[in-house]
Every structure is written in C-alpha cells, then in structure tokens.
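Okay, here's the structure, questions in a sec.
Of the protein chains in this complex, one is absent; all others appear in place.
As written, the chains take the letters A and B, and residue 1 is the first residue of each chain.
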Amino acid sequence: MLKKLIGISLLGAAVLLTSCGDNGSTASGTTPTSTAATSDAASKIEVVGSTSVSPLIEKMAAEYNKTDANTKINIQAVGSSAGIKAAQDGTAQIGMSSRELKDSEKAQLTETKIAIDPIAVVTNPANGVENLTKDQIIGIFKGEIKNWKEVGGTDKPIVVVIREAGSGTRDAFEEIMKLTSEKDGKKISLVAQDAITADSNGAVKQNIATKENAIGYLSFGVVDDTVKGLSVDGVKPSTENVKNDTYLIKRPFLLVCKGEYDAAAKKFVDFIMSDAGQKMVEADGYISAK
Amino acid sequence: MKLRDKWIKGAICFCAFFCVAVLIWLILYIVINGIPSLNREFFQSLIPSVASTLAIIGMTLVFSVPIGIMCAIYLTEYAKSSKIVKAISFAVDSLSGIPSILYGLFGMTMFVTVLNFKWSLLSGSLTLAIMILPVIIRVCQESLITVPTEYKEGSFAMGATKLKTLVKIVLPCTSRGIVTAIILSIGRIVGETAAVYLTAGMVNRVPESIMDSGRTLSVHLYMLAKEAISFEQAFGTATVLIVIILIVNTATNLIVREKK
Partner (left out) sequence: MKRKLTKLFEFSIEKLFLLSAVFCILALGTILIFVFYKGAPVIGKIGFLEFITGTIWQPQAEIFGILPMIVSSVYITLGTMVLAIPIGVLTAVYLSYLAPKKLAVFLRRSIDILASIPSVVYGFFGLMTIVPMIDKYLAKGTGGNGMLAAILILTIMVLPTIISVSETSLRSVSNSYREASLALGATEITTIFKVMVPAAKSGIFSSVILGVGRVLGEAMAVILVSGNAVQMPSSILSRVRTLSANCALEMGYAEGMHNEALYATGVILFGFIILLNILMYIVKTRSERKG
C-alpha cells in the first residue's frame, strides 16, 4: 500500500512540476505558455510547412507574442509540400516553403519572401581544400571525381553526402548546379547513386563533422565551426556576396497563403517583414529579403 | 562437464557485461553532450514538452492497457477455438513490423482529418495506442499462459467462478508480465517520433486540453537535432527525457506490482 502511495505521489509531483512553470515562464527561443486569461479576442494562426523555415518562424512567433499575447500561433513543420497543400486547401492560414513554388502552385497562392537562405558547400574543417570551381563540384557530386587529390587535396577518397529526394535544399542545389536532366518532362537527378543520403541539415552536418573526407551542402544558417564552408569559384558564401549576387547557390524562404492573408496573419507577416523581424532573420544567419 | 559449464557461464556474464557497457556508454554520451545546455532557462523551455509527453503517456496507456489486457485475457482464457486464437495472434504480431511512419500517416488520415480531431494530443495518443496494442497483447498473453493450471483448477475446485479465479489468482500471477508490457509500451511511446508529430503536431506550448496540439520531448529533440539548431540542446533534452522515464518507470513499478 505504501509503495502504491509513493508511486502515485511521484507521478503527481512530476505533473505538478510541469504545471508550476505554466505561469508566465518565458524561455528564449520558444513561445511563452499562454496565460490563464483567454480573452475573447484570442485569435489563432495555423502555420504549416517547411522544417527549414519553422525554427525561424518559431523565434518570430515568440517575439511577436511578447507584444500580442492573445494571438496563438500554431506552427507545424511537416515539410514544404505539405505546407503548400495546407495553404491551398485552407487548413493553414500561412504556409512555409523553403523552395520556389511550382507553376501549378503559383496559381492560387500569394507568396511573401521573408529570407534568403544561401546553400553552402561544406567539408570537414581538417580538409585542406578551400575553394572549388563549379565544374569541380559538379564532377564530385556526379561521382566522376573520386579523390581529393584531383581537386588539390590529399590522396583520400571523396565521400559525398546528399539530401533525400524531395528536399528543398537538394532541389535548389541541383537546379542551380545543373545536376539534373529532363526526361519526358520529368527531372532526373544526375548525382551519384551510391552517395550517402542524409535526411536533414542536422544529419548532413554530423556526417561532415565526423568524417574527414566528406563533402556536402548545407543551409548557410546552420554552418558553424564544426564544418567548413567552401568558396565556389572564388566566392565565399557571405551576406554581401549573396546580396550582390556573386554567390549564386541560394533559395528563398517563402510564406504563402491562398488569396489574401487574414487580419491576424497579416499582422504577423507584417511583423516578420518589418525591420525588427528582418534583423532577427539576419541574427539567425540568413539573409534578409529586403 | 565443469569446464563447459565455466565457458557457458563466462559467455553469459560477458553478454550481461556487454549490455551494461553499451548502456553506460550510451547514457554517458548523451549526458556529457547534453550538460553544456543544462541550465534553468533550458529546463523552463522544456516544460511544455514535458507536459505534453506526460499527457500523451497517460492517455495512451489509458486507451490501450485495459483493452489490451482484456483482449489477452479473452484470447487465453475464454476463446474456444485455438485456431482462431492462433490466427489472431499471428495478425496482431505482424502489425508490429509496420514502420511507425505508416502508423503516423494512418493516424493523420483517420484522426486528424476524417474524425476531425485535428493535430491534438487525442489524435496522437489514439494512434500510439493502436501502435502498442500488439506489444501489450502479446506480452500479456505470454504471461497469462504461464499461470499453472493447478492454481486455476484448485480455485475452481473450491467453488470459485471463472471471474473470481481470474481476479484473485490469475491476474496477480501475471502482474510482472503486465508491468513488463506497460514499461515496454511507455518506452515505445516516449521514443516514438514520426507517428507523434504527424498526429499530435508540434506546437511548443503547454497543451490546455486534449484537443490541443503538443510537442513531446522526443519530437522536440528531433527538431533540435534534425535542423541542426543545437545538438547540445538535443542531447540535453534527451537527458531530461531519461530522467522523466526513470520517474515514470519507478512509479509504474511501484503502483502495479504486488508482492506474491
């Protein structure tokens, strides 16, 4: 009997602990828990889409809720395609996409570019190579160049890391680097079949950080000192180079909605596009859209 | 004879030692990588996730354990035709091989869309309940089968009804099995990511009702790791998760187990 009581009180304590933090805790980078007073003017914004864009939007929402605590912003990161679809059928007031809209999608949707995400070609910091030409990159990813010594490095095999098919990052990278070919109106990737396929920025990063001979591509915003960004054709992936269009490998972060944004959503989007919002974009390592 | 026995004993101890070594390695790795991020602010940021996780564990167990146990009881104690029982057991077991993402998609179609529960704790726990039913049924079945028939016959001989026998004799014998089933299920629930974010969503707030979306600890750490937001925080979340599991498992062991 005593044991049962202990057990139940343990559980109860755990539950109490969690409800303790309910009252007005504001932690960095996450939305504050909604306070008990739900005013009748509380509105909801459903934001659905890309996993790459959502971390940024989460931070924006947290900041936005500091001035407007009554708007509940629900962010679901289920992928760009799902987000676009949700915007199209109205389940989401705002859709997030990390790729350009296809022509078929552009018809019903209005898009707002909120940031530019350069894609960096990265290697392990221990790798001596600092720069690659566009042709060398194409050769490497196609599997034609197999050893680092062919591009100015040491005699080691090149380990290519790519993203899964359907990744916005991959689509943008392959499109810009001309690594695709058309066949019967369908795009086929020309990348080597036996490359390591990683399923997210995080996986690519860890693959590269733990393997000296690896090369891959990453969203610029997540590059830190565990990986090294290469210059492409002598151009480094930096803010100025993206803004002056010398660094060309990049993709947009878009917010989309069907027709017009509704009142609550419009206020939020305006915030994101304001100077304060764009400052947050830059703080995260992306490029402002303005 | 003795030498062979020594070898076998050695092999046994080696295996056990291997398990312990791997366990320690893994937990140390997680904790050491997570420590840099463990501070008050971080813990506060995890509170919504902890709340969602506990809520989902509770709801899923409520949905699946009673029904799973009753199903197992029926299959072992009451079902007349053993052929049907075998067929059902086969089918139930085979469902455990389906990738969890398909369960997630099923849940998304069935609960989020068709039944219009939307992304919510309810959708999440219903989906998880279906996912762990095979484990509960299978483990409880095994447990029920091991109850010696003499116990049951002795009870019948004394005039007890089937139900009374069940409650007073059979179930207490199987409490260990039921605990195993529950603990395994909790493990599965807490460790599950794909099926959860497709159905319970990932809103990072303490859910106010079961119809609210919530982000569990594993989904939270999934997002932190996958989007390379912060590996330290991801491991930190894993550390907190381990602590929560310790608490929940200990509580379960204390509540359900009965001394023979």
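Assume a contact is a pair of C-beta atoms (placed from the backbone, for glycine too) under 8 Å apart; a residue touches a chain by one contact, two chains touch by 3 or more.
Values in this document were obtained by computation on a predicted structure and should not be read as measured data.
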Where the missing chain makes contact, among the chains that are shown: A, B
Hidden partner chain, touching residue among A:S54, A:Q93, A:Q206 or A:Q278: A:Q206
Contacting the left-out chain in the complete assembly, out of B:A51, B:I73, B:V112 or B:L128: B:I73
Interface with the undisplayed chain - residues on chain A: 78-82, 156-157, 159, 164-166, 183-184, 186-189, 193-199, 202-203, 206-207, 210-214
Missing-chain contacts mapped onto chain B: 1-2, 4-5, 8-9, 11-13, 15-16, 18-20, 22-23, 26-27, 29-30, 66-68, 70-71, 73-75, 77-79, 86, 88, 90-103, 105-106, 109-110, 130, 133-135, 137-139, 141-143, 145-146, 148, 161-163, 173, 176-177, 180, 183-184, 186-188, 190-194, 217-218, 221-222, 225-226, 231, 234-235, 238, 241-242, 245-246, 249-250
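Assume only the chains that are shown with their structure count from here on.
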Whole-Å gap separating chain A and chain B, where each centre is the average of the chain's CA atoms: 32
Chain A - residues contacting chain B, complex: 3-4, 6-8, 10-11, 14-15, 17-19, 21-22, 25, 27-31, 33-34, 51-52, 54-55, 58, 72, 74-78, 199-203, 205-206, 218, 222
Complex contact set, residues of chain B against chain A: 41-42, 44-45, 47-48, 50-51, 54, 119, 197-198, 201-206, 208, 213, 223, 225-229, 231, 244, 247-248, 250-255, 257
